[in-house]
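With one protein chain removed, the remaining protein chains of the complex are shown where they sit.
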Amino acid sequence: MMQVSNPLLSVAHLSMRFGGLVAVDDLSFDVGRGDITALIGPNGAGKTTVFNCLTGFYKPSQGRIALSHATSAARDIDVLTTSGQRHTRDVFLLERMADFEITRTARVARTFQNIRLFSGMTVLENLIVAQHLTLMRASGVGGLLGLLGAKSYRDAERAAIARAQHWLERINLVDRADDPAGDLPYGDQRRLEIARAMCTNPILLCLDEPAAGLNPRESAQLTQLLRSIRDEDGTSILLIEHDMSVVMDISDHIIVLDYGAKIADGTPQSIRSDPKVIAAYLGVADEEEVRAVSQEISTGLAP
Amino acid sequence: MDVFLQQLVNGLTLGSIYGLIAIGYTMVFGIIGMVNFAHGDVFMLSAMIALILYMALTMFLGLSSLPLIFILVLVGTMVITGLWNWTIERVAYRPLRGSFRLAPLISAIGMSIFLSNLVQIVQGPRNKAAPEFLSGLFHFGPAGADVTVSLKQILIMCVTLSLLGLFWFIVQKTALGRAQRACAQDQRMAALLGIDVDRTISLTFVIGAALAAVAGVLFMIYYGVVNFSDGFIPGVKAFTAAVLGGIGSLPGAVLGGLLIGLIETFWAAYFSSDYKDVAAFSILAITLIFMPSGLLGRPDVEKV
Partner (left out) sequence: MWKRCEAMTRTNLTHALQEALRTALITAGLCFPLLVLRLEQDSSNQLTLQQRWSWLVFAVIGLSVARFVGLVLQDWRARAPRAEKPIAPTRPQLARAVSIFGLIALFAFPLVVLAFLGPSGSLKWINNYGVQILIYVMLGWGLNIVVGLAGLLDLGYVAFYAVGAYAYALLSTHFGLSFWLCLPLSGLLAATWGVLLGFPVLRLRGDYLAIVTLAFGEIIRLILINWTDVTNGSAGISSIPRITFFGLPFTAADNGFAATFALEFSPIHRTIFLFYLIACLALLTNFITLRLVRLPVGRAWEALREDEIACRALGLNTTRVKLTAFALGAMFAGFAGAFFAVRQNFVNPDSFTFLESATILAIVVLGGMGSQLGVALAAVVMVGGTEILRELDFLKLIFGVNFDPAQYRMLIFGMAMVAIMIWKPRGLISTRTPSLFLKERKNIAASHVGEGRG
């Protein structure tokens, strides 16, 4: 396991069982603060299940998922774990929290493998819904301030639109702000979903196959966007991805899953040459094929 | 003990009727994922048709052999009701397949209103009291108890059992049954594999209606009264049965029907007959809230 000092997210002994099927088996890993971490592995390895556990859509059968906003000692997490509480101001035990609380208070946002935009709402509305909580607070008790059109609410709405516009500029979609999200081309929808997640102001952004179905030009745009999110917004990223060129290009840290268990964990350089990874991707241990695949991975092409 | 056994017999009789209707709901839901709201009214329609056929056979043709009359009424009602449901599917549901989710539901509600009003207009709003079809009582009493079983009840249970057996054979062993199960899994894939999806769905409606028609005939014989408004309450109860048994599951529908019949009879016998419908609706609500997949249904995992 790659040593991450003062991790943002620390997953320990995570297991998820559906009836008799073990989708995730005693998985432990850390996500570094300010890193782009990639979770890779063959189809069916349990990557999306890990995401669903992290973001509260599934309740894990076992394990602890701790997120710490400030640099906190491991001791804080242990104290919280034994206290039976769900979170303190800085430390959050995600396995105990409901899905919407995870986004709201623990500030973990996510996207989905099959894009889940509000396709009947405009691009702008999608980004405004993501700022629901701020706007709800501004609209007062029972929405009365908003209903009466109070100035404080209108200011909050203007700020929300400004924030949305900022993100529209970053993903080059200002011109399409008033079009339905369902009308956008696929690549734009992917980027809009990321922008929408960013509008919730997350500290950790989980992306489920953000490059799937993108052409090389769009992939390059995506890489740039993710880098800027890491460097300018200070949001750490955890991503699932099959496109090896993207993964090898932007990741600071890679975790490899197979059959729900971790088989490798390290820097892109170390993963690239790990025979277990190559075997897992290939499914066989034929020397020659392994070599061929390792060649492919190291030259940065998709397997 | 007397009361208990007596109510057990009555409950099973009623439950058989609910079970037969419930199969229609569960099959249609299984194959096209739609609650066929008009099914209760199709059942009412069949009871009305059965009464008319019975009257026609005795009055115009002067038949007097009870078994012959029964079989003719049963087969005739099944065929005509099947044709009705085939037409309903063709006219009101097929054009809406794969469209907006609420459209078939509204269409089905419209169909239900249409059917009950059609029967009201063409047959009049009054109760139709059928002449006694079959009389005769048996008394039996295990361990000194005295329980009355009427010939009608025996007839209902025998017919239900044998037709369920036939139906089970069709669904489990024939090509039609296989096609149905394939369509329920994945319609597009089934079509790619050369299954005529339209025809399979049509036949599902026909079979569902035929079983509802059996229930209608038995209902007419058992209660001796048919009214145009008799579709809604038995329809909802049968739907409750389908949900309780696990919607989509055929044995579940029968099991649910029997349970609902028993609960209703026992409730009326031991508590109050005023609230027996409340009991049925409450079971429906409670089952859906706490056990949405029913007794024999498959749990439905939310896809993220």
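Just so it is clear, A and B label the chains in written order, and each chain counts residues from 1 on its own.
Here is the rule we use: a residue touches a chain if its C-beta (ideal position, glycine included) is under 8 Å from a C-beta of that chain, and two chains touch if they have at least 3 such contacts.
Everything numeric in this text was worked out from a predicted model, so none of it was measured.
S.K.: Among B:T13, B:S107, B:Q153 or B:T265, which one touches the chain that has been omitted from the display?
M.R.: Once the missing chain is taken into account, the touching residue is B:S107.
S.K.: Check each of A:S10, A:T48, A:T103 or A:S251 against the chain that is not shown and name the one that touches it.
M.R.: With A:S10, A:T48, A:T103 or A:S251 as choices, the missing chain is touched by A:T103.
S.K.: Looking at the full complex, which residue from B:L8, B:V75 or B:A130 touches the chain that isn't shown here?
M.R.: B:A130
S.K.: Quick one: which of A:T200, A:Q221 or A:S245 touches the chain that's been left out?
M.R.: A:T200
S.K.: What chain A residues would touch the chain not displayed?
M.R.: On the side of chain A, residues 55-57, 99-101, 103-104, 109-112, 116-122, 124-125, 128-130, 132-133, 135-136, 139, 143, 146-147, 157, 161, 165, 168, 174, 177-183, 196-197, 200 touch the unshown chain.
S.K.: For chain B, which residues reach the chain that was dropped from this view?
M.R.: Within chain B, the residues touching the omitted chain are 29, 33-35, 45, 48-49, 51-53, 55-56, 59-60, 76, 80, 83-84, 87, 91-92, 95-96, 99-107, 109-115, 117-119, 121-124, 126, 128-131, 232, 236, 239-240, 243, 274-275, 277-278, 281-282, 284-285, 288-289, 292, 302, 304.
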